[in-house]
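As you look at this complex, bear in mind that one protein chain is not there, while each of the others sits in place.
Read from first to last, the chains carry the letters A and B; within each, the first residue is number 1.
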Amino acid sequence: MAEKVLMKGNEVLAESAIRAGCRFFFGYPITPQTELSAYMAKRMPKEGGTFLQAESEIAAINMVYGASASGARVMTSSSSPGISLKSEGVSYLAGADLPAVIINVMRGGPGLGSIQPSQSDYWQATRALGHGDFQMVVYAPSTVQEMADYVYRAFDIADKYRMPCMIMADGMLGQMMEPVELRERKTDLPAKPWATTGHQHKREHNVANSLYLTAEELDRLNHERFERYEEIKATEQLSEQYLCEDADIVVVAFGASARIARNAVRAAREQGVKVGLLRPITLWPFPVDAVRATIPQAKGYLCVEMNMGQMVEDVRLAVEGQAPVEFFGRTGGVIPTPNEVLENIIALNEKVGE
Amino acid sequence: MSNNEMRLILAGFGGQGLLFGGKVIAYAGLIEDREVSWLPSYGPEMRGGTANCSVTLSDEPIGSPLITDPTALIIMNQPSLDKFEDTVVPGGIIIVDSALTNTPPSRTDVSSFTIPATTSAEEAGLKGLANIVCVGKLWNELHFCERETLDAAIRKAVPARKADMVDKNLAALELGISL
Partner (left out) sequence: MSETNAEKIVFKRPDSLLPVITNYCPGCPHGIVNRLVAETMDELGIEGKTVGVCPVGCSVMAYKFFGCDMIEAAHGRAPAVATGAKRVNPDNVVFAYQGDGDLASIGMAETVHAATRGEHISVIFINNAIYGMTGGQMAPTSLPNQVTQTSPYGRQVSSAGYPVRVCELLATLDGPAYIERVCVDTPAHVRQAKKAIRKAFQNQIDGIGYSFIEVVSTCPTNWGMTPQDAFAWMRENMLPYYPLGVYRDVVADGYANAAEAAAARAADCPIATQGGAR
């Protein structure tokens, strides 16, 4: 077992990516992901890798596209407004079936918003980051350890399914330090026979492309891609359940807000309320199976998010009207307090207990 | 919540080393293999304005790293005292640098210690280490880790390029413990 070290979430995302074999990083400055880029700028030259500060987020994601097409493990990071700029490139990555890891250290929105923590890019990440029919695998770590673990995993998943993967962090997780055990350095990376590395006259030419002017061909490719998505839905859902077995009330929260919800759940248990926490770790695929497993026992659900209510829609889709699904959220960088969440748990418990 | 949980806010001006003071305590938790979180305030307000950080040491997984009900405060300016005094849980502890605040804490349901951290540090040739003096005082009151762990934490927290600062930091700890 490796020694635990104390590191900031943003730095851990960078270090763990390097350990996962990422040697190419293209970014553009934005708060609150700054430490990640700074870490990459310092480390990449020493790893024989490339750190490049691009002229824009748009350029950065297109450098990612070129590097990914060329067979490299590659990453970019930004925060909410910058992710919007990357959306075009992410759609092209998806359309060309190229792997990449994209970090979103979320801040308040819309527009320039705030620089404080937020979770208001849930819809963007799970529904429509860019035009066209596509999905990304989206991980929402809630500890610095999980930031290390899931960015490491994201590179494997991205390569396995040849698609972009996103890590959804936020300003709080990015800035905080916790003890973390870093994973070992990967040396054995998967072969990429499809990459545009120069054919050396040994194979047909490879093409990285998302353009299909024949309707039937694009239709077929989209169906194929969605078959892959079905496989991912069946095998890649991740979540954590805390005190859910006997829970009347299931709090559903991810990332930073799940940490606050956990405090509130503990406090509510001390008051005798049978409440548990279901924490989605993959936001796409949403852990529908885990939510459904709670339906026979649960009398009500409370979603806690740092937004105006986005994931709550996925919970409602999973619960299919069999129990009330309520929402509590704060935005703009306001972090909900455990007490606020506790009050909402107690209110819901009284309501469904009647 | 564990009775053994320390939820500490260190608050004052940017540049006073509050984030570093918090880091020392976080390292102490790391060395003793406890649950630890450290969260700074961030943003434009850090450039010369108020700065604070939240440090939690616990035996259970830590919920919110953002502390709203601290069990301990280290305060190094008046605005921070005004902002955080009321948030301390009854029975908690407040350590205030008297050189930097005008009025002492008014709470009677907490233990408060007003110490001349900045003045004493300067007199002892430890200018700029009032933060660590306060950490020493906090340890003296709470014993949140083993004594030798605290020294080891200083050694870990001081970056290699400032290794010559280790002894001064250790001296500042001793000074704080004696105040």
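The rule is short, and it goes like this: a contact is a pair of C-beta atoms (placed from the backbone, for glycine too) under 8 Å apart; a residue touches a chain by one contact, two chains touch by 3 or more.
The structure displayed is predicted, hence computed values, not measured ones.
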*Which residue among A:14, A:30 or A:69 touches the omitted chain?*
A:69
*Determine which one of A:5, A:41 or A:54 touches the chain that has been left out.*
A:54
_By the contact criterion defined above, which parts of chain A meet the unshown chain? Give residue numbers in ascending order._
24, 26, 50, 52, 54-56, 58-60, 62-72, 74, 88-89, 92, 96, 196-202, 205-211
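Assume only the chains that are shown with their structure count from here on.
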_Rounded Å distance, chain A centre to chain B centre (Cα mean)_ = 34
*Write out the stretch or stretches of chain A touching chain B in their complex.*
4-6, 31-32, 115-116, 171-172, 175-179, 256, 259-264, 266-267, 335, 337-339
*Along chain B, where are the residues that touch chain A in the complex?*
1, 23, 26-27, 29-30, 33, 35-40, 42-44, 61-66, 68, 156
